[in-house]
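Complex shown without one protein chain; remaining protein chains in place.
To keep things simple, chains are lettered A, B and C as they appear, and every chain counts its residues starting from 1.
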Amino acid sequence: MDMILQKKSLAPWLERLEGYDIYAPVRQDDIWNYAHVTDGRDIDLGYPNTVQSPKPIIFPQCETILEFSASEDGTPVMREVIPEPNPFVVLGMRPCDARALTLYDKVFGGDIKDPYYWKRREKGILVGLACTVPPSPNCFCPTVDGSPCSTDGLDILLTDLEDRYYVESLTKKGENLLNDAKTLFKAPTAAENKAAARIKSESEKKINRQVRQLAEVPPKLAGMFDASLWDEEAMSCLRCGICTYLCPTCHCFDIADELSSSSPLKGRRIRNWDTCQFPDFTMHSSGHNPRPDKASRLRQRILHKFHYFVVNHEAYQCTGCGRCISLCPVGIDIIEVLDKVRDYA
Amino acid sequence: MAGKYEPTIVAFLCKWCSSAGSDLAGVSRMQYPPNVVPITVMCSGSVSPLYILNAFKKGADGVLVSGCHPGDCHYIKGNYFARRRIALVKELLEFIGLEPERFKMSWVSAAEGTKYTQIIKDFVDVLEPLGPQMKLRREQ
Amino acid sequence: MVNLDDLKKEAKRILQDDKVKYVVGYTRSSAGPLASPVFIEDPEKIGELIWDASCVQNLAKFLLDEKRRKGRAKKPDTRPIAIVVKGCDSRSVNVLLQEKYIERKDVFLLGVSCEDLGVVDQKKIAQRFEGKTIQDIKFDLSPELAVTTEDGTVKLPIQEVLADRCLECQANFPVVYDVLLGDKSRKKVDEPFGSLEEIESMAAPQRWEFWQEQLGKCVRCYACRSACPMCYCDECVVDTIAFAVAADTSAEEKAQKIKWIEKSPTKSENFGYHMVRAIHLAGRCIDCGECERVCPVSIPLRHLNKKLEKAAKQLFDYNAGFEPDKPALVSSFRDEDPEDFIR
Partner (left out) sequence: MKKRTGVFVCHCGINIAGTVDVEKVANNLAKHPGVDHSEDYVYMCSDPGQNKIIEAIKEKNLDNIVVACCSPTLHESTFRNAAKAAGINEFQSEIANIREQCSWVHKDKLKATVKAERITKSAVERVKQNESLEPISVPVTRRGLVIGGGIAGIQAALDMANTGYEVVLVERSPSIGGHMIQLSETFPTLDCSQCILTPKMVEASKHPKIKLMPYSEVQEISGYVGNFKVKIHKKATYVDPDKCTLCDECTKVCPVVMPNEFDIGLTGRKAIYIPFPQAVPATYTLDIRGCPGLVPIACGKCADVCEPEAIDYDMRDQIIEEEVGAIVIATGYDLYDKVNMAEYGYGKYPDVLDGLQFERLLSASGPTQGQVLRPSDHKEPKEVVFIQCVGSRDPEMHCSYCSKICCMYTAKHAMLYKHHVHDGQAYVFYIDIRSGGKNYEEFVHRTTEEDSVLYLRGKVSKIFQDGDKIKVWGVDTLSGKHVEIDADMVVLAMAMRPSEGAQELAKSMKVSMDKDGFLAEAHPKLRPVESVTSGIFFAGAAQAPKDIPEAVAQASGAAAKAISILSQDQLFHSPMVAKVTLNLCTGCGMCVDVCPYEAISLKDGKAEVNEVLCEGCGTCSATCLRAAIAVRNITPQQVFEMIDASIGG
């Protein structure tokens, strides 16, 4: 079911969404990030890509999974903590970030479903915004089977037609959301249908970065564990966590107990994002570190995204958002790395 | 403790002067508020900035570092290094917006029981109106 | 004016004469407008070197990698490496020398003077082109640069988008070097700590609000620490586990690793991390601005260090990175150090 929403009606629409928490890109200082918005007028969807993908809304960086304390006789008492979020709407989600969630679904799904993830995932309605203009010069979604107007993982997709949005509801969830505010929407005219189709078809052409024959990379990687390439590519790496923490598909976490007091015993068991780029990620208590240097950590990042994940889930663990390229302090460019892998003799 | 708000002060006292000074206050039965819990260290020079930040993180409402007067350090010059280090910590704490009143340094000799008593009294007096220190306190 | 060809010539010479293992310099990047580091072993590849206002990074950081590499190697190659250093970068080399982390013979310094200019602040450029996606920036027409966005190319003077640190620079040309390219005249700086005024003028509660919002953004990617040439500890106060593990380290000792700061990016822990970092950089930070530059959520981290730099200067007349043979700020004192804050 396709609809048209006047841009001026965006705020009124949101006001109709009672009972939903709304997350949308807002500007803080000179960067854009998703935040909980209470006033629709704060929202401006004409934004370059957000620094952080909306992943923390569904997979927060820091999450308590249980609380513990000592009883009178000193025996520990534990209480499981399961999130009970309000229903929420993520507005203006980039298609690449939405696709990332479909990859999370594979990771946190399967035989054992991660309760913390799914509690939020199920409560969320994802309203995407097609990238009529690439939000980043390093966008390369088509390379990794995505598209600037991909609908994967979304419930609704908006396409910017100057003064209005072309609104496609893609799921039942999405449809219901539109129905709640029927009056604000009207059916698209033939012209609007054509315009939307044209913009979409052009959008892909505007993306100027890509990896040729990416398909050749995964099999190649299988044999490249000991390649010298990693040392060369990692020379400039600073071993920070930007590429992974800001990646919409990275999902590694670490579980630790944090005491608020040691006597009487009181604390929380917490899971925090972790990253393969930190030396302590693989540090053994023996003192041995199987990934002792940044080369082995860069290798892990690439192999995980373009080899292991492909083997396990038949997909690249990358949606081509380009964040790791644009935000890398030393300009390590995953596109170049993949090119070199492909051409590696 | 029910009733009115009682600030908690962590006091790092050097063993030879300030701790001895507070012992003297005891021997002379001087009275001061029980809000301060002393931690005796060997020298004010051994008080790491991390101790101070950590005390605030653990929920101290005020932190005091006290050592020997310049020239009297049992370890000759430890307190001179302390003086410089603490000055930097103080600058930083104020810069991030912590109330300057919450962090104090003093010279208290083994003979200055009275001074120690007064310092604690005054410290409690300035802390009470400020209320609990929540800024750097770890979320429970 | 630094002549790029001279830089290439010098770099090529030391490679050909086998004076150094490799040269670390700057090169154009496919990732964005700012220069990326490049590691050149082959004299014939020297053409990749560039020098312009996009060369922001402090390459001294790579001296740390080289030291680690040597540490791991069975038969370490003890030849020095060459790095291209700006004034600020050279001061960080001085601090590394002062702290005996490296020896002077470990490094060949290709000094380049920023003269009366400096390097750009990408965020300032972004602000100029509000909301637009910057496709390309050309730096090779100093003192101007050309910015291309979807609606065309615009020229603007580099001076207008210089990094704050360059506006407050204390050493616009290297203070230690083996080769120096460019002019050696001291650039006049009226307000070396001007950028602090805004925050200093706030009332304490405002300052708290300011930092609470800023540090609240921190995602603990540790890019600040990773980019900092002074952050060379093998084990950082925020690391979750002990790296200092030897064959004889007992389980108890391992367990005793103090959690000064928890991994959770909560307010108290973020403050803990950034304050400890600032304290540990007191008298060591030479204001290369990398921590702030690399921060993905643009926390004005430089101010924290700048504040203590100011304190060191004003209270103790100490200037980091100028006198590698003198003791460090916190391992020295003067009888007349101020103590008016002490009762």
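In this section, a contact is a pair of C-beta atoms (placed from the backbone, for glycine too) under 8 Å apart; a residue touches a chain by one contact, two chains touch by 3 or more.
Remember, predicted model here, so these are calculated numbers, not experimental data.
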Neighbouring shown chains of the undisplayed chain, as defined at the top: A, B, C
Contacting the left-out chain in the complete assembly, out of C:Lys74, C:Lys100 or C:Lys188: C:Lys100
Listed residues C:Gln212, C:Ser298 or C:Ser332, member touching the removed chain: C:Ser332
Chain not shown, touching residues in chain B: 1, 6, 8, 10, 16, 19-20, 22-27, 29-34, 37-43, 45-51, 54-55, 58-60, 71-78, 81-82, 85, 117
Sites on chain C contacted by the missing partner chain, in the whole complex: 99-101, 232-235, 237, 243-246, 252, 256, 258, 260, 280, 327-328, 330-332
Chain A residues that touch the omitted chain in the full complex: 70, 72, 74, 260-265
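In this section, only the chains that are shown with their structure count from here on.
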Gap in Å, rounded to a whole number, between the CA centres of chain C and chain B: 35
Intercentroid distance (Cα basis), chain C paired with chain A, Å: 30
Gap in Å, rounded to a whole number, between the CA centres of chain B and chain A: 47
Where chain B touches two or more other chains, by residue: 138
Residues of chain C engaged with two or more neighbouring chains: 262, 266
Chain C-facing residues of chain A, complex: 28-31, 33, 46-48, 51-52, 61-62, 133-138, 235-236, 238-242, 245-246, 254, 256, 258, 270, 272-275, 278-280, 283, 285-287, 292-294, 325-333, 335-336
Touch list for chain C against partner chain B, complex: 199-200, 202, 204-212, 237, 260, 262, 266-269, 271-272, 275-276, 278-279, 282, 304, 307-308, 311-312, 315-316, 329-333, 335, 337-339, 341-343
Chain C-facing residues of chain B, complex: 49-50, 53-54, 57, 70, 77, 80-81, 83-92, 94-100, 104-107, 119, 135-139
